[in-house]
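Note that this complex is displayed minus one protein chain, with the remaining chains in position.
Each chain carries a letter (A and B) given by its place in the written order, and its residues are counted from 1.
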Amino acid sequence: MAWHIMALQQLINGLALGSVYALIALGYTMVYGIIKLINFAHGDIYMLGAYFGFYAITVLKLSLVPAVLTSMAGAALVGVLLERIAYRPLRNSPRIAVLITAIGASLLLQSTAQLVFGASFKPFPQAIPFRRIQLGPVFITNRQLLIFGVAVLLMVILHIIVHYTKLGKAMRAVSMDKEAALLMGINVDRIISATFAMGSALAAAAGILVGMYYNRIDPYMGMMPGLKAFVAAVLGGIGIVPGAVVGGLLMGVAENVVVTIGSSTLRDAVAFAILIVVLLFRPNGLLGKKGIEKV
Amino acid sequence: MNKLSSLIKGIILLLAYLVVQLLERQGVLLPYHVQILSLCCINVILVVSLNLINGFTGQFSIGHAGFLAIGAYASAYLTVVWQAPFLFAIICGGVLAGIAGLAVGLPALRLRGDYLAIATLGFGEIIRVIILNTDAVGGARGFSGIPKYTTFGLAYLMAIFTVVVIRNFVTSDYGRACLAVREDEIAAESLGVNSTYFKVLAFTIGAFFAGTAGALFSHYLQYMAPTPNQIGFVKSIDILIMLVLGGLGSITGSIVAAITLTIIPELLRGFAEYRMIIYPILLIIVMIYRPAGLLAGNELSLSGITQFVKGARAHGNHT
Partner (left out) sequence: MSHVKLKTMFICLMLVVALAVPGFAQEDVIKIGLITSLTGSVATYGQSVRNAVTMGVDDINAAGGINGRKISLVILDDKGDATEAAQAARRLIDRENVAMILGPVITPCVMAVAPIAQAAGLPMLTPTGTGDQITSIGDYIFRGAYKDSFQGRIMAQFAAENLGIKEAAIIYDVANDYSVGLRNAFKATFEELGGKIIAEESYSTGDTDFSAQLTSLAMRNPESLFIPDYYSTAGPILMQARLLGLDSVMLGVDGWDSPDLSALAGGFEEGGYIVNHYSADVDSEVTQNFIARYTEKFGQAPDALAALGYDGVLIMASALEAAGSTDPEALKHALGTVGDIDAATGVINMDPEGTPIKSAVILRITGGKWELVDRIDPIGR
């Protein structure tokens, strides 16, 4: 393989990895956009979604699409309950307090999953046969295409919901000013519940796709990808839907570039260094608008 | 009054130390307990120093374990490879961490809130990956054979030193400037407070003490592993939890929370798999009922306690 062909192949790999980050980052950024909460438990809902999908396929014997829908519904329920029990009582508290309950929720979901589902690594049922699509000298797998396609599709759907529907309008109103939204007759509690339901359902879809892509799920699978997805969301500009996808793809490509041209042992360090440098020049993320400082 | 109260506090602290020593000699306190108490002291240093950055200056750092790592590894390298005296190693560990704090403080000039949090998290992970790839300090195998120099007495002394220095700092003019930066950066600037300077100062001092805590930690455990729960983001988050639980901007809160949260996992150890379910539930419940932390912005004080006791006595007399 000549080096430029390999570079192209690595770009494809990087985009596929980036799509994984983007899928998780979408739900992250959405919840953040509406209620300004770093939902640390998002990565764990993603893990739960993967397990729900796993049991829907292996125990309930569902085929892939109904299994994904079941899992999304289950995760949405968990997300709404989580918000109701752990976050809502703290809505008027300092943001850092909610962050700590989110970390607590994350730990709780991890250990509960470990106890209920077992600590072992489970192979995910391979619902889609594997295919390799040759594009001249390079190739892409059907699963990589699927993940990339779903990430872009969900981004478009989410963007449409947030910007062109009544629900989205209400969400944006809540995001700007909760009290004013309440005065305008918007049921703030319900809008926030809906946000969590959507964010968690997105996470579940991501969990199943990624579980299938890598063929492995475990109770801690949400931890590192969750962290990386959060970083990706911040990189793209947190709270901005297309930003999550841009940030995710960029992170994926950057990581693969580091491996290709340099040392794979330093991959994570270089990825974080790039992040810090980008943030220094664009303090609100790549797609973030410069905030106006209010005096 | 102030001098008298300081004297009384000093006597109480000395008595506490003597009591521990006495109980240890009598065999009531086992090495097991003394080891936990030492860890409590190390955690107190970590939490109080993070409080200076997050609580008093209003920054949002979640990379505190990075400073701990620098102090821990640098000091261990000095005592193991160069046979340096421990005190010298502690100071060097602190100074190196302080320099790193200076470097991390600089991005803080441009970044705010969650963006700063991510930058500090990234910094912490970079430190960890560098250590992981440095063979001179053991790389992935970890750094072993560190002498056990950390005694309870030393950790206790360092914890008191940290608390006194940081308390005096936050009640000084410098500290007031930091508080001003936290409350309203623009207003502070317009009053002539150089917010840049104070942010970097807070990061440097906080990092210095985290570095000394790291030095104590590596010579306490005698082994350092570059794992997330030892020097990575898991450790940073542990420290953050202690800080927020105690209350941002409350030094006594930090102390109480650091001690409590060091002891609780130990008490729960017998519950095996259920341990890590009980702990987060406790955490969530406490945050729901005390969202601003156990001692939100308040301090436990001697006069407070005497007033409380007097009040209780007066109450008792009435009935």
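List of remarks:
Here is the rule we use: a residue touches a chain if its C-beta (ideal position, glycine included) is under 8 Å from a C-beta of that chain, and two chains touch if they have at least 3 such contacts.
Given the structure is predicted, the values throughout are model-derived calculations rather than measurements.
Of the options A:Arg88, A:Arg216 or A:Arg282, the residue whose C-beta touches the omitted chain is A:Arg216. Only one of B:Ser75, B:Ser195, B:Gln230 or B:Ser254 touches the chain withheld from this view, namely B:Gln230. One chain of the complex is left out; on chain B, the residues touching it are 28-33, 35-36, 39, 129, 132-133, 139-142, 144-145, 148, 221-223, 225-227, 229-230, 256, 259-260, 263-267, 269-270, 272-273, 275-276, 290, 294-295, 298, 300-301, 304-305, 307-308.
The set of chain A residues touching the chain not shown comprises 1, 6, 9-10, 13-14, 16-17, 20, 111, 114, 118-123, 126, 130, 132, 141, 210, 214-216, 218, 220-221, 223-225, 255-256, 259-260, 264-265, 267-268.
Keep this in mind: only the chains that are shown with their structure count from here on.
Per the touch definition, chain A reaches chain B in the complex via residues 38, 86, 89-90, 93-94, 96-97, 99-101, 103-108, 110-112, 114-115, 227, 230-231, 234, 238, 265-266, 268-269, 272-273, 275-276, 279-280, 283-285, 293, 295.
Across the complex, chain A is touched by residues 54, 60, 107, 110-112, 114-115, 117-119, 121-123, 125-126, 129-130, 132-133, 186-187, 233, 237, 240-241, 244-245, 248, 273-274, 276-277, 279-281, 283-284, 287-288, 291-293 of chain B.
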